[in-house]
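With one protein chain held back, the other chains of the complex are shown just where they sit.
Labels for the chains are A, B and C, by order of writing; each one numbers its residues from 1.
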Amino acid sequence: METLLINILNGLCYGMLLFIISMGLTIIFGVMGVLNFAHGSFYMLGAYLCLWLAPHIPGFWLALVVAPLLVGLLGALSEVALLRPLYGRDVSFQLLLTFGVLLILDDAVKLIWGPGYHSMEAPRVLAGTVPILGSTYPVYSLFIALLGPIIAGVLWFFFHRTAWGKMIRAAAMDREMASAIGINVPLLFTAVFFFGTFLAGMAGVLAAPLRAVGPAMGDNIIIAAFIVVVVGGLGSFLGAFVGAIILGLVEALGVQLVPQLQMALPYILLALILLVRPRGLFGRE
Amino acid sequence: MEDRTILSVENLSKAFGKFYAIKDVTLQVPKGEITALIGPNGAGKTTFYNVVTGKYKPTTGRIVFEGREITGLPPHKTARLGLGRSFQITNIFLENTVEENILAALVAYHGRGLSLFRGLNAYRDLKEEAHEILEMLGLADRAREVAKNLAYGDKRLVEIGIAMAGHPKLIMLDEPTAGMTPEETDRMVAMIQGLFQETGITFFLTEHDMKVVFSIAHRILVLHQGSLLAQGSPEEIRNNPRVREAYLGGSLDA
Amino acid sequence: MLEVKDIHTYYGDSHVLQGVSLEVNRGEVVCLLGRNGAGKSTTMKSIMGLVPPRRGHIFFMGEETTGLPPYRMVKRGMAYVPEDRRVFPHLTVEENLEVAHIAARREGRWTVKGILEVFPMLERLRHRKGGHLSGGEQQLLVIARALLANPTMLLLDEPCEGLAPIIVEELEKVILEIRREVTILLAEQNAPFALRVSHRGYVIEKGRIKFQGTREELLANEEVQSRYLAL
Partner (left out) sequence: MVRGARTIALAAGILFLFVYPRFAGAFPVLLLTEIVIFALFALSFNLLFGYTGLLSFGHAAFFGLGGYAMALLVQHYQLSMIPALAVSMLVAGLGAAIIGFFCIRRDEIYFAMLTLGFGMMVFTLVHQWRSLTGGSDGITGFEVPLLDLVVKKFSLFSPWAFYYFALVVCLLFTLFLWRITHSPFGLILRSMRENAERVSFIGIDIKFYRWIAFTLAGLVAGVAGGLFAMYDRMASPTMVHWTMSAKPVLMAILGGTRVFLGPALGALIFYLLEHFITQYTQSWMIFLGAILVPIVIFFPQGVLGTLISWGRRLKGREDHGG
């Protein structure tokens, strides 16, 4: 019973991380139609930057602001320099290009920080554990599980109540028409890519004290994030949220309930959902 | 009556959410004639095509083709039964050559699609037939051209050619002259009339251009806001006050 | 106010506009008549910058605007109502309007509140999603959306297409109302309607201007009517 609860909490915590990453991925796809293969690498970069920055600036909390900004800037830069020439070409080229970016970032990280794994302490306020039903649970994980819904709320507010948010949604629905009512679409694209990779970077920072920071962390998470956005419905806000929670729980409970199948569970989930609901849970035709 | 009717539609409706694109339409298409379906934009003509040919499943109603119920059959089955169609928006294989466009339809019709190990060039009979069709369309000299490089009017002809290559019993054309110049329109009308006289295939078409409709159709059906408003000979339609009021306005005076 | 000089526009390899020239003066309503596929929409899109011409020049308010992206045209006072309406389907009526107002950033007579007063039908539907409106409602919404840029000139592409006659009448009133403030270039297949609201007109066919004249001249010319307009 306790293990079940602990696993549910683990699932929620992982789910919230996935949500933040997937949200970036789904915004970029929804608005620009680009499936950003390098998204996981931006996440990884966020984690490494946190590792590197936190002792310097000092502190985790500042890193939580600075690292995502840096990641977002790099994202915006790569959009302007690399993706722009490819709009209007076949989607497969964008996929290949972002894959190229993934290769570069993955190796660059290895060059700079070495191939090994690093770990990081949780910030002092959130260090330690709390007792839950007789066992203990890390405060930091609990913090992530609670932070997720807050970030979801903030994002929801941003998309539904602010001018930029509404313009992004409009551009996602009809890019050409958005331009024809006066939205500077190229600028908006860069902003969206900045914002999407910013979210990836932020998830990376949040993940740094939680999971091992290493060169493969991006490649593992990108597939999970793909699964989340496809299961939830490409471009859907609610879909990313629900999809992330489902995937988080499936992974965490899988460890306990069907350990042999645990690795395959996300993929089974993906296949089942796509076969039953062709456009994902909240996808629009 | 029964054997004179090639397509019969009974109480057909198609809803998208709450919106009925087609509402309780009942009609018969007589064999060996040219029937035209007219109606303003948004009247449901294209939806009607999509339901009959199986792209959409109807919400309610029955469709009978040559005495056989085809309600809800997918497009590849209705096509194999002899229901050919063309599209309002040019819908051909743009990166393939003109000849390949027609050949694909011939391969499908002659059931050669699963022949994997013989080169396409070995199928002399198909090539000859494709050539005949292109000749008929006046496109024989463009056979090796990549379809996307054709002029608009020629693309529309390829569209008809693909439909004809399926040896249809009933051919449904969706606005065959849409967007054509007067010259191209005249050419298309002559083509349709020629094909009709030569092959005796039943034609069903929607059309914007009233001159075209009244010059070639034997029977006219009027669709208005998803329902059948009137049907009859061109003369009857021309003089039907409801039709004039709802749709045609002044445009029949020419 | 608007001068289009011999523009040539292509879609891929197909040469759609083959030298279109036209002029619209301040305060005028000018219609561009022609059949489906004659090049009306392409002309509008070329002016707006959605499909930039490969050759030729476009001048708006005395400055060359050839090849400027649409959003820059909006900033200069050009608004565009596309042929297929294209509301933002998942935004509410109010959001559709807001977004246009924010994006254009042009002050003037129209505000979201003001426009809802002028279009009471939209006021009633303000919380409805754009995609859940009827064709006529969408058409009104898109015109209102365009006005929120406080444009000096409006490109109206086939506003009547697919609308019931009663709605077309309504639309006619709206156009007659706004033409007092905004210069309009109107592309239409429905010639009777277009000629009721326009001062002058051009007839386009196969990507070329075939005829131009005042409303009276167009109405009087039988050859134009039967050959190009299918009246």
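Quick note on the criterion: a contact is a pair of C-beta atoms (placed from the backbone, for glycine too) under 8 Å apart; a residue touches a chain by one contact, two chains touch by 3 or more.
The structure presented is a predicted model; accordingly, all values stated were derived computationally and were not measured.
*Asks:* Based on the whole assembly, the unshown chain contacts which displayed chains?
*Replies:* Output: missing chain touches A, B.
*Asks:* One chain is left out of this view; which of A:Val66, A:Met120, A:Met177 or A:Val230 touches it in the full complex?
*Replies:* Touching the chain that is not displayed is residue A:Val230.
*Asks:* Quick one: which of B:Val29, B:Ile63, B:Ala79 or B:Leu173 touches the chain that's been left out?
*Replies:* In the full complex, the listed residue that touches the missing chain is B:Ala79.
*Asks:* Extract the touching residues of chain B with respect to the undisplayed chain.
*Replies:* 53, 55, 74-77, 79-80, 84-85, 87, 91-96, 100-101, 103-105, 107-109, 112-121, 123, 126, 162, 165-166
*Asks:* Even though one chain is hidden, which residues of chain A still touch it in the full complex?
*Replies:* So the residues of chain A touching the unseen chain are 35, 82, 85-86, 89, 92-93, 95-97, 99-104, 106-108, 110-111, 219, 223, 226-227, 230, 234, 260-261, 263-264, 267-268, 270-271, 274-275, 278-279.
Quick note on the criterion: only the chains that are shown with their structure count from here on.
*Asks:* Chains in contact with chain B and with chain C: which ones?
*Replies:* none
*Asks:* With centres defined as the mean of C-alpha atoms, identify the chain lying farthest from chain B.
*Replies:* Of all chains, A has its centre farthest from that of chain B.
*Asks:* Taking the mean of the CA coordinates per chain, how far is chain B from chain C in Å?
*Replies:* Measuring from centre to centre gives 32 Å for this pair.
*Asks:* Taking the mean of the CA coordinates per chain, how far is chain A from chain C in Å?
*Replies:* 42
*Asks:* On a C-alpha centroid basis, what's the spacing between chain A and chain B, in Å?
*Replies:* 49
*Asks:* Looking at the complex, which residues from chain B come into contact with chain C?
*Replies:* 40-42, 148-149, 151-152, 178-182, 208-211, 225, 246, 249-251, 253-254
*Asks:* So in the complex, the part of chain C that touches chain A is made up of which residues?
*Replies:* Spelled out, the residues of chain C in touch with chain A are 48, 50, 69-71, 74-75, 79-80, 82, 86, 88-91, 95-96, 98-100, 102-106, 145-146, 149.
*Asks:* Looking at the complex, which residues from chain C come into contact with chain B?
*Replies:* 12-14, 35-38, 135, 161-165, 192, 205-206, 226-228, 230-231
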